[in-house]
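Here the complex is missing one protein chain, while the rest keep their positions.
By letter and in written order, the chains are A and B; residue numbering begins at 1 in each of them.
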Amino acid sequence: MKKNASFAMIMLLLLALFVGCGSTALKNKTNNDDGNPQEEDSIITVGFSQLGAESDWRNANTRSMQASFAADDNYALLYKNGQQKQTNQITAIRMFIQQGVDYIVLAPVTESGWDSVLGEARDAGIPVILVDRRVDVTDKNLYSCWVGSDFELEGKKMAAWIKSYTESIGMVPEDLHIVNIQGTIGSTAQIGRTRGLANAARENGWDLMEEITGDFTETKGREVMAALLKRFDNINIVYCENDNEAMGAIDAIEAAGLKAGPNIKNGDIMVVSFDGVNIEALEYAKQGKISCIAECNPMHGPRVKALIDTLVSGQTPDKFNYVDEKVFSSISRVKKIQVDGVTYDIDLLED
Amino acid sequence: MKNQNILKRLVSNQLFIPLIALILLAVINLVNDPGFFKITLGTNNAGNPVLSGYLITILDYGSELGILAIGMTLVTAASGGQDISVGATIAIAGSAMLRVLCGGNSRPETIQAPIIVAFLVACVVGMLCGAFNGILVAVFKIQPMIATLILFTAGRSIAAWINNNELPIVPDPKFSYFGGFIPGIPIPTTVFIVIGCIIIIALVLKFTNLGLYTQAVGINESSARLNGINPTAIKVLSFVILGLCVAVAALIKVSRLSTINYSVVAKDIEMDAILAVALGGNALSGGKFNMWASILGAYVIQFLTTTLYKFNVQSDALAAYKAVVVILLVVFSAPTVREYFRNMVKKLAPARKEAA
Partner (left out) sequence: MKKQNEKTSIFNRLSDTNLLLTITIVIFFLMYLGAIIFQGGGFTKPQMLFNILNSNAALIITSCGLSIVMITGGIDISVGGVVALVSMCCAVYLDYHDGSILGSILIALGIGLLYGLVQGFLVAVLDIQPFIVSLAGMFFARGMTTIVNTAPFNVEDPEFTALKDTRIIIPGMGSYTRKGIYVPAYVEIGVIVALIIVILLFMVLRFTKLGRSFYAVGGNKQSALMLGINVRRTKFLSHLICSVLAGIAGYVYFLHVGSGSASHAMGMEMNAIASSIIGGTMLTGGVGNIIGTLFGVMSLCTIQAIVSSAGLDDAWWTGITIAAMLCIFLLIQSVVMAQKKKK
């Protein structure tokens, strides 16, 4: 009898597992009507492979995408988090191809290594739209278009701001001791922002002491900054390639008993950063802990949806689409900056 | 002759290996840079006096590990296995604490519940996780490492689910005292928390039979049963105590940042905690244990980490150096190796006599 009982128990567990899977699958029915041929033609499925959820910028970007497609009944968005790994993203794209989505939106984690999987998407006749970072492929026709920020321009804007600010308080270029806490090495944002600073440092004769990665995370930013403060005692400008790193760096600066602020002549360490999405970072900017933030607009959703609408209607959209971006600061000394002959206003943050 | 005995007793003492390691590390640092041992009294940005220096860093950041080592030692002794889910359960307990403090709102203006209530909730959650592991191990006779693999896999997901995958920030500066400094007291609060935990566990070991029973269960379950000890209860209890330690560690971890990052909070801490137990010379197969050696082991690991940082080792590469040190320590404390050396000494000793 006991044997029967155990057999029954195992069968029950099997059933439980089966039902468990079933319910997961059933839930899916409502948001993905892939298996249902009647509705297939009216609804356009978009597979979105996001690279991860590493920063507030990324989360805002994801939410923007989800919101824009949720608003329209003609679309269904399949969202996949790649958890910072190209392998996961490639797997996700292959899955989209098998599921027969109509469009693939890809926010790639790195630039290289996309040739074969994008080729597969093209062979299956699915157009690919890139978001945020770009890809380095031999055939540019492997993707239909790209939406994102001009990261080098962001870097240039920031460098221009640093230049006008330090000049306005009467500092000589040799006295600017800068460390750059870089983003994830190899990402488009890192490359552009690093280049923007490095070129400016060379042109202006700034002392760029160290470039080291903080992986776009607060934890790593804190760790790296703490190490830098132990190595150098004359840092006066910290150039963080995103807000999360900046908040980590400010933590480390304060933990070392120093002050993060714009009065570099009086021993403050000036922190500048990018993104401007995180509410707390903007709060820091209002307080002056972060002296300047170059915005990196994450609201790509509406733009991507418009591009897909264009594709649906059979037209060809522009290949490269830039989003508009601002510069935030709570310091009123600098009102305008000029980059490559174009003037940009500084958005003053006030309490 | 007497000298030899003292030496022998010293070498065979469990505290010998971690102590030697500690002294070795201290000497290396002394030679490299005597400034390592400098402790300075400064003020932090809020204007309160704080002690700073590498030694303080070790004491401060070794706290979580020291607390976890207490629970891990008991679990190891009672069940003959290790709990690899502590990192994940720290995430769960920390997440529960934040949920209570922030009331489900990711950016609240004020805290929604007293800190003590949040901490008690975290304790309950930690103990529940411990009980879950303990029941799988003790009742269902699943190997501890495998049983805890379940929470190891799911823990961080559950933690994210508790807060709807948001990262709430605790607005109250008082909350950050636990992982930082209380205004006016220059010693990190974590040090007091560890001392409190150590006193409690010392009292428990002294005035209850917990230590004895745990060892009895670990050495021989059936004979423990024959002596009227309930091995199932003892094993579950050891996991529940570890759960409590996890809750305390979670309090410190969350308090340090006033927020939590589910995928990286206390990452790999389980490995360090197990190492602490092993460094303390405790058999990972269970049985006899020495609590103090484990706690010392935890600080040795932190000492090592800080030393490596001092030598500008990158945080990612840290693991490789740690591994080498660990292997050396474990090899030299292995019974077979010790036996081999003893034989060598014996062989050499008569030879020396003849020569004389």
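One rule holds for everything that comes next: contacts are C-beta pairs under 8 Å (C-beta built on N, C-alpha and C of every residue); 3 or more make two chains touch, one makes a residue touch a chain.
Nothing here was measured: the structure is a model prediction, and the numbers come from that model.
Chemist: Give the residue, chosen from B:Asn29, B:Thr57 or B:Gln82, that touches the chain omitted from the document.
Modeler: Checking each option in B:Asn29, B:Thr57 or B:Gln82, the one touching the absent chain turns out to be B:Gln82.
Chemist: For a quick check of understanding: of A:Ser68, A:Gln84, A:Asn244 or A:Asn297, which residue touches the chain that isn't displayed?
Modeler: Missing-chain contact among the listed residues: A:Gln84.
Chemist: What residues on chain B make contact with the chain left out of this view?
Modeler: 82, 136, 140-143, 145-147, 149-158, 160-161, 165, 263, 271, 274-275, 278, 284-285, 314, 316-324, 326-327, 330-331, 334-337
Chemist: For chain A, which residues reach the chain that was dropped from this view?
Modeler: Contact residues on chain A toward the absent chain are 2-4, 6-7, 9-10, 13-14, 16-18, 20-22, 24-29, 31-32, 34-36, 40, 53, 78-81, 83-87, 90-92, 94-95, 97-100, 102, 110, 112-113, 116, 120, 123-126, 185-186, 213.
Keep in mind that, in the parts below, only the chains that are shown with their structure count from here on.
Chemist: Within the complex, which stretch of chain B touches chain A?
Modeler: On the chain B side, the touching residues are 42-45, 50, 52, 107, 169, 257, 261, 264, 309, 312, 315.
Chemist: Touching chain B in the complex: which residues of chain A?
Modeler: That would be residues 217-219, 223, 227, 231, 254-259, 279-280 of chain A.
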